[in-house]
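For this depiction, one protein chain was excluded, whereas all remaining protein chains were kept in their positions.
This part shows chain A:
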Amino acid sequence: MASTPTTPPTTPPAAPAVKTNRIGLSVMEYKGSKTTLCAGCGHNAISERIIDAMYEMGVQPERLAKFSGIGCSSKSPAYFLSRSHSFNAVHGRMPSVATGALLANRTLMGIGVSGDGDTASIGMGQFVHLMRRNLPIIYIIEDNGVYGLTKGQFSATADLGSKLKTGVINDLPPIDTCAMAIELGATMVGRSFSGDKKQVLTLLKAAIAHNGTVMLDIISPCVTFNDHEGSTKSYKYMKDHDEPIHDVSFVPQFEEINVDYDPGTTTQVTMHDGSRLLLRKLEEDYDATNRIEAVKRLMQAHEKGEVLTGLFYIDTKKPNFLEMLNMTDKPLATLPESVTKPPKSVLDEVMEMLK
């Protein structure tokens, strides 16, 4: 310590007011442990945006449940929202764990963090079924095109012709997880780039407001194994090729719209909870509520070598998986015995039928 005051002040100086969100929590309450990922890893930027989004939206940390599979991406839930329960599952099998947990307690808000290896290869089976169920969860793919923890092998989202550090060229086509998610029934699907703070944050805030499966594929460069010349998932490549399909902004239901927008160039989507998404046209007309057009546009982007980002598809009406099961509103996990254990008369009735 530099110096010790010789005379203590008679009145302590007023502590600077800690800024808090709408539920009275400071941003510190949304932090996690210190990251152990590489300095500059895109995943860290995404963790920061998750913290910001949860803070700005005023999500009660205890209501959130975090899920992940295995890989660098899947370590990251430890680095945000320590006040939320978290489940680091097995490789590629996070969707089932999340499904079970949300069945057990439908009042939880679920967020799953996966990687391109964890999702598009070993986890493909569970990924597609999660999308098809439209489970209410925010599913994030931190997508860097390589396996990090096992030191840099290609994943199934690596682009054709992209090159590993060792010189190996990828000669298989990439899996477009966004196109798949749209086709299979996810109701909010987008792609972003970890370097685009505003877009990631906006999509995450909208994701929090959405009722259904949100699938966000966030290109998140791996500074150690896939950030070199010849990589199509590097910072440089993304800066050169990122093509936002529109400019996205989000107004939560607890705020008034205080900017003017031109209905001719901006589409407004009213979300399930009354929040609004504003999609401002850039170079082309794009209708984010049309599944067929969305998939078509994504396929065109592949043909042209563009990396489209933005909100590709949204459906605010489709019932989610939990709603379809006609479950009681209370968490199944804590239903009392009086509700979950039928009385003796029921057993007597069944026994009588079996005689």
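Rule of thumb we're sticking to: a contact is a pair of C-beta atoms (placed from the backbone, for glycine too) under 8 Å apart; a residue touches a chain by one contact, two chains touch by 3 or more; residues count from 1.
Please note the rule applied: contacts and distances are computed from a predicted model.
The listed options are "ABC transporter ATP-binding protein", "Cytochrome", "2-oxoacid:acceptor oxidoreductase subunit alpha" or "Imidazole glycerol phosphate synthase subunit HisF", and the UniProt record of the chain not shown names that protein "2-oxoacid:acceptor oxidoreductase subunit alpha".
Across the entire complex, the residue among A:G100, A:G161 or A:G305 in touch with the chain not shown is A:G100.
The missing chain, though absent from the display, is touched by one residue of A:C38, A:V90 or A:V223; that residue is A:V90. Residues of chain A that touch the chain left out of view are 29, 60-63, 65, 67, 77-78, 82-90, 93, 95-105, 107-108, 125-126, 129, 322, 325-329, 331-335, 337, 339-342, 344, 346-348, 350-351, 354-355.
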